[in-house]
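Mind having a look at this structure? Questions to follow.
Omission of a single protein chain aside, the complex is shown with its protein chains in their original locations.
Moving on to chain A:
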Amino acid sequence: MSWIDLGPLDAVPERGARIVKTRAGCIALFRTGPDEVFAASNTCPHKGGPLSEGIVHGRQVTCPLHNWVFDLETGEAQGADRGRIATYPLRIVQGRILIDGNSLAVDRAA
């Protein structure tokens, strides 16, 4: 794996999100707790809503357009909705957020 430093943990507000631009599109970083961040696709599979703008609760996020709820660990839509968003491995090392560069490369190839 090749870990890419995205920035300090504190740049993402708790129960909030920030986006990272990649060649394959925007990835959203969701901070679900003081030391917990998940990376997933920023795009809702339903109507393309920007998930980073949604409300983060527990380890889930609600899409701001039509309230689809996604589990950030698995990427699966919750409740009656069916769909999945891509998730990406992250590490937090000494207060910095690192993403696995290879997981992005795979995405580009796909």
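Keep in mind that, in the parts below, contacts are C-beta pairs under 8 Å (C-beta built on N, C-alpha and C of every residue); 3 or more make two chains touch, one makes a residue touch a chain; residues count from 1.
Please note the rule applied: contacts and distances are computed from a predicted model.
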Given "ABC-type sugar transport system permease subunit", "Carbohydrate ABC transporter membrane protein 1 (CUT1 family)", "FAD-dependent oxidoreductase" or "Putative OB-fold protein", the protein name in the UniProt record of the chain not shown would be "FAD-dependent oxidoreductase"
Absent-chain interface residues of chain A come out as 4, 6-7, 11-16, 18-23, 26, 29, 33-36, 47-50, 53-60, 62, 64-65, 67, 69, 71, 73-74, 94, 97, 101, 104-105, 108
